[in-house]
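Here the complex is missing a single protein chain, while all its other protein chains stay put.
A and B are the chain letters, set down in written order, and residue numbers restart from 1 in every chain.
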Amino acid sequence: MASKQNKMTPQQQNYQKLQQKHEIKRPVLKNCLKAFLVGGLICVIGQAISYFYLYFFNFTEQNVGNPTVATMVFLSMLLTGFGLYDRLGQFAGAGSAVPVTGFGNAVISAAIEHRTEGFVLGVGGNMFKLAGSVILFGVFSAFVVALIKTLLVIWGVL
Amino acid sequence: MNYIHRLILFACLILLSSCNQHQQVKDSQLAFMKTTNLNAVITDRNKSLDRVKEIKRDVSRVPELYDVAVVEGEKNTLVVYKVKHMHRFRMKKIEKNVTEMLEKKYPNEKFTVSSDYKIFLESVRLYERMKTAKFSHQDAEKRLKEIVKMTKDTK
Partner (left out) sequence: MLKGHQSWVFANRPMISATGVTGGPFEANGKLANDFDLLYEDLWMEKESYEKAHRLLLEEAIKITLLKGKVQKEQIQFLFAGDLINQITPTSFAARTMQIPYFGLFGACSTSMEGLALASFVVNYQGAKFVLTGASSHNAAVERQFRYPTEYGGQKPPTAQWTVTGAGVALVVPNDPLLQEPVTTSATIGKVIDMGLTDPFNMGGAMAPAAADTIIAHFRDLQLDPSYYDLIVTGDLGRVGHDTAFELLNKSGLKLERKQFQDCGLLMYKDDQPVQAGGSGAGCSATAVYGHLLNEMKKGTYKRMLVVATGALLSPLSFQQNESIPCIAHAVAIEMNGERG
């Protein structure tokens, strides 16, 4: 930030100081609380679904995650399609963006948005325009972490 | 704003109603919330119940665990337990320690040790079914093998 401000003219710096006075601040504490509650609630629902699969299907705790994630993403897809998830997102912020439902929402909202350009160029080409970076950097960081672990094992640290 | 309140209320209702359907609650239904403290089970009539109880006592002595269930069959002995919340980070290590301890003490037995909740649940269900007359020891043995196989699948 400091280097960025150096490039500005004194006039711009003065104005930005003045403007910051009027800027409405994000209610950070309130947002955190809301994100905590809604995010927690989403996880409670996820936990309930995973117990459902444990009790009624042949899934063990090791692999019950797969059907649970699929169900949660499906639910968020429905909510996105009915136009509810974006309002939940405005209310909860990170609380609804961080769980896997947020990922489902990012994919499906882009798909709905670009439906008007057709299936190939529209839906196909744009579906991952928000989620694509999540996938790319997720895979990349998993690769780096795995590399570090492998090296540590080879060197005998772990 | 308003619809979020409704959504939360709705979710709570679903949670409440799911716990309240049957008057008579079996142990297996609430196994995820309370300690069932199951008796030791043998599915093979030739094995001695005392020995299984001893195994259970040994495993229960491990401080990180609570709620231990032991099911002994013809070949396999299934040991399932719950890990205390703060120790769940070290689950893999605990599993290794318990297996080593048991194998040292009972060199002739083949142990399947698991902390998986699904396996625990199935053991409780097996126990409940064995209490009813219809369920024979052969059936129990078969079911035990299935459960043991389930633990292998996940590894």
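In this text, a residue touches a chain if its C-beta (ideal position, glycine included) is under 8 Å from a C-beta of that chain, and two chains touch if they have at least 3 such contacts.
None of the values given here were measured: they were computed from a predicted structure.
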Left-out chain, listing which of the shown chains it touches: A
Contacting the left-out chain in the complete assembly, out of A:Ile24, A:Val120 or A:Ile154: A:Ile24
Hidden partner chain, residues of chain A it touches: 8-9, 11-12, 15-16, 18-19, 21-27, 31, 80-81, 83, 85-90, 92-94, 96-97, 102, 105-106, 108-110, 112-114, 116, 130
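Going forward, only the chains that are shown with their structure count from here on.
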Euclidean distance of C-alpha centroids - chain A vs chain B, Å: 35
Residues of chain A that touch chain B when the two form their complex: 41, 44-45, 48, 51, 54-55, 58-64, 84, 87-88, 91
Chain A-touching residues of chain B, taken from the complex the two chains share: 1, 3-4, 7-8, 11, 14-15, 18, 32, 116-119, 121, 150-151, 153-155
